[in-house]
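For chain A:
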Amino acid sequence: GTTLDVAAPFEIQSPEPSTTGHIFTRMGIAETLVDADPQGRLLPGLATGWSVSEDGLTWRFTLRENVLFHDGTPMTPATVAGALEIARGKPGPLASLPIAALTPEPGALVIALGEPVAALPAFLAEARAQILAPSAYGPDGQAVAVIGTGPYRVTSLTPPLSLRATAFPEYWGAQPNVPAVTYTAVGRAETRALMAESGDADFVFTLDPATVTRLSRSDAVEILSVAIPRSLLLKVNAAHPFLNSPEARRALSLAIDRAGLAQAVLRYPQGADQLFPPAMGDWHNPALDPLAHDPDAARALLAGLGWVPGPDGILSRDGQRLALTLTTYPDRPELPLVAAVLEQQFRAIGVELTINSTNSSEIPAGHQAGTLELGLLARNFALIPDPIGTILSDYAPGGDWGAMGWQNAEIAALAQALARGEGGDAERARIAAILQEQLPVIPIAWYQQTLAVRTGIEGAVIDPWERSFGLPGLRFAE
Partner candidate 1 sequence: MTLLSATDITVLDGAVRLVAPVSLTLNPGEPLVILGETGSGKSLLAQAIMGTLPASLRATGVVCIGGRSLPAGDRAAFRGLWGRQIAVLPQEPWLSLDPLMRAAPQVAEAHRLVRGLPGGAARDRAARDLQALGLGAASALYPHQLSGGMAQRVAIAAARAGGAPIVIADEPTKGLDAARRDDVAELLLGALARGGGLLVITHDLALARRIGGRLMVLRDGAVLETGATSAVLSAPQAAYTRELIAADPESWSRRVAPSEAGQTVLEARDLTLSRGGQRLVDGLTLELRAGRILGITGPSGCGKSSLGDALLGMLTPERGQITRARGLAPTAFQKLWQDPVAAFPRTRPLGQTLRDVARLHAAPPDRIGGLLDRLRLAPGLLARRPGSVSGGELQRLALLRAMLAKPRFIFADEPTSRLDPITQRDIIGLLADLARSDGLAIALVSHDPVLIERVADVTTCLPMQEGRKSARDAAIRRKDRGMERPAILR
Partner candidate 2 sequence: MTILVSRLVQAVVVALLVGAATFAMMRSLPGDAAWRIAAGRYGYDNVNVAAAEAVRAELGLDGPWLGAFLQWMGDLFRLDFGVSLVSGQPVIAEIGHQLGASLWLALAAVGLSLVIGPPLGILAGLRPGSLFDRVLLVVSTALKAVPQFLMALILILVLSVQLGWLPAAGYGQPRHFILPAFALALGLAAVNARIARDAMASVGAMPFYAFAQWKGLSRAQVLWRHGLRNVSVPLLTYLGLQFVLLVEGVVVIESIVGWPGIGHALVHAVFARDVPMVQGTALMLGLGFVLVNALIDLLAARIDPRGAR
């Protein structure tokens, strides 16, 4: 056929970029000023180049000429400024930036900052910073239509499950090979797998581990898999009386059989032996002492903290049982599974775990309320193609999805310096080392992104930064 069908788990809520923008950029419908390659290097997007003033406070983005929105109107500095102005008024990474002013100038957009942000271009590469035509927004700033600049133009948008788009003939860049694409949101992993298997979808995004094993034996599809800058980790309330010493956290870490988990449950090649995956490039520190599995050592550490086993094998101290609640969410199907495994592995060292699989918001909400004990989560370090944004919000000093009840002045200083554009590999290595030693979060696994492409479709690549499906590069084989 001439239409390429994409199936992915994300639902289309509305045309609003702040909630659904990532689908529009992935599908090549909307674009951002800045683009990124698989290695995380920033590339020109709707901006052809950028420069920053000496003091790091004034950024100038040169805009691409002759870009048309899908409604036929031209993209101008004013429309770009307008779109970004609306975007930063909504929750999202832009909202947290110290932007003083967005000024359209002939052929360029000037952004004035209150303090330096070295990663600003990376922020502008994030999906919610996508540039839509003025007519895409309603009077209150909510998007009412997706009128972007990308190679594909929406022909029908039916929230929550589907979207159709065709090639936009006046696209500024090369025309895509595939003239039409559809997007279907399919929540259940097994249904997606069956769609891949039965040929109902040509491009299936995100497969569960078991499906990968199964589909890799099938001739009908090709499986692509790549490590991505996302980690599965255990968030620890370091202010909790049971968990406030690094030894206690190390004991929990030693209890985890990462290799077994990776192979049997996640079916990944290996477990995580530090927080930052190799996919994060210079943030990954190969020199670190890897995290190990040693229940005996874990028991010894806990005994050192005054915990003694009770009749049922669960430790107790001063009449208190070492019982903790682990909060997680089923949106990612592997999380409850890993939680179930942790429950047993912790029990082996005398820690009782109650699993509460609930809405994902319980973790940040519990963080804010100080009630969270343990949280099992998948953290994306590449919300913007520069991990410093996430590091800053999670560990300098702590944040909803990062460290809790734990502060480290050195990390904060290092991260803020990096954000300003000062420092390099040594600072990153030091951050990784501190996290490895203090364990405010306990890394468990590094994610693999997997997708299935129907045999006969060429040119598929996985974007580890989860920004694009790479549809314009796809081709139906002859």
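With respect to how the candidates were assembled, all candidates are chains of the complex that A comes from, given by their letters.
Criterion: contacts are C-beta pairs under 8 Å (C-beta built on N, C-alpha and C of every residue); 3 or more make two chains touch, one makes a residue touch a chain; residues count from 1.
Keep in mind it's a predicted model, so treat the numbers as computed, not measured.
K.L.:
Which numbered chain among 1 or 2 touches chain A in this complex, counting any copy?
P.N.:
Per the touch definition, chain A is in contact with 2.
K.L.:
Which part of chain A faces candidate 2 closely enough to touch in the complex?
P.N.:
Residues of chain A touching candidate 2: 7, 10-11, 13-14, 16, 18-19, 90-92, 95-96, 142, 158-162, 184-188, 190-191, 194-195, 197-200, 329, 331-332, 358-362, 364-365, 368, 377-380, 383, 393, 399-401.
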